[in-house]
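Excluded from the complex is one protein chain; the other protein chains are retained at their positions.
Presenting subunit A:
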């Protein structure tokens, strides 16, 4: 019997070797371009954040001459902050990260011309959308609800950018299908499995926003149709808009599952459960978006309640993740001699930023997830909907769980890709811990203000009426303002480390100095489907599950949208910024 050297039957699977150096270099380069573009967007986005935190600290800095020269209004800054951080940073990072991982994990050869074309197209879309954003011609916030109208360039750029991510989906799924053909009867390796499932989820999720922008907003902004139905648009937006949070967070889960145990010296303990988790996200992430529309009229309460139920079900795979990753960490700590019910935690490498970043991100996500359940409940939602509670919530989910994880990844991935070295562990570590502390303080201040009734997305520090001045919010305002300053320091530290690293000279062979760690940590589910557990066999046919996911969305959205379309009321656009 011949066993392929790539698939040693014992111990952990080895990463397949890619022997074509030129191909590998090109693959690494395109990944690096995605990652660096992502962090450039984050840099600009994040610098605006502390100004907003000051606003929620009761201090209006938007009348100072420098800011007046840079930003037309608070809302232009907020549009940039939301678009660059939540849409651009995440999508670019994820596109690089989840293209590179499966290609390495499967050892597949992808078409590099197509990969570069996708990157360039995505960047072109970004630049197109950036022009109106920077010139105050698309001050729509990142949700761009019509009939507030922006320049057509903004919608076209956004469509091109988001559409390009679907090309990445195509490339990764095609790569996986080719691997399946070449390896009949084999179990997809875990990292590739997680990536493919996440991309499939995103493809189903992205349909909403793509339909909204391409069929409703672009023709309307170009003047080809006389009006737009705001509720249909908003409903399509949230088809994507809730699932997008899983698109932000699943790539972080991949890091938590596959790399974090390694950085702590452990391994994943339960692979079948990880697969189940990702399949649950594939099926259940999207048909839940109506929970963002409890306050909207003309959508039946029954449908909203069904979406609420499904939203609660999406909590389950996250709870499983907390369990599995926690177990993997405990395993790692005990292997290093950790003891006791909680004492083992002390044995974890807290001073290592590649470890502390994702772990603190996870801690943050536990709190953020709990708050998310409050938001999703239609009984609580009216108290917190559109209050400062909401940004309080998502800065500890996407703003920390995702962002801090990605920062942590960059600290070993960039050395891996480029052969450059992280310049200072201490500074990087300081950046990670201050981000975590800053965001915790921020979340406390903002959740608190939200409960008192301060709305989000408002220049509350300059409100003419006394409504906010009369509220008992002095303490949370102070917390928010301070957190903004902590986060500013943190961001400066992080970007200093990042740019020093990027601008330094190449010193190592990245493959040796900062190897892709997952090859050692993965617990093999068994290489062959025939001998694998029932759960592995159930989760392996991803294409079929993808079909089920699409069907579920059509079931949960079809009747709602059909009714809205039947009663559509087109209204004209407005530019009030």
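Couple of notes before you dig in:
Everything below uses one rule, namely that a residue touches a chain if its C-beta (ideal position, glycine included) is under 8 Å from a C-beta of that chain, and two chains touch if they have at least 3 such contacts; residues count from 1.
Simple rule for what comes next: contacts and distances are computed from a predicted model.
From the set "NADH-dependent FMN reductase", "Cytochrome c oxidase subunit 2", "Helix-turn-helix protein" or "Amino acid-binding ACT domain protein", the protein name that UniProt assigns to the chain left out of the figure is "Cytochrome c oxidase subunit 2".
Of the listed residues A:66, A:301, A:341 or A:512, the one in contact with the hidden chain in the full complex is A:301.
Touching the missing chain, out of A:334, A:421 or A:500, is residue A:334. Set against the missing chain, the residues A:17, A:127, A:177 or A:316 yield one that touches it, A:316.
Looking at subunit A, the residues touching the absent chain are 73-75, 141, 145, 147-148, 229-231, 234, 269-273, 293-302, 305, 308-309, 312-313, 315-316, 319-320, 323-324, 327-328, 330-331, 334-335, 337, 339, 373, 377-379, 381-383, 385-387, 453, 455-460, 462-465, 467, 523, 567, 569-572, 574, 576-577.
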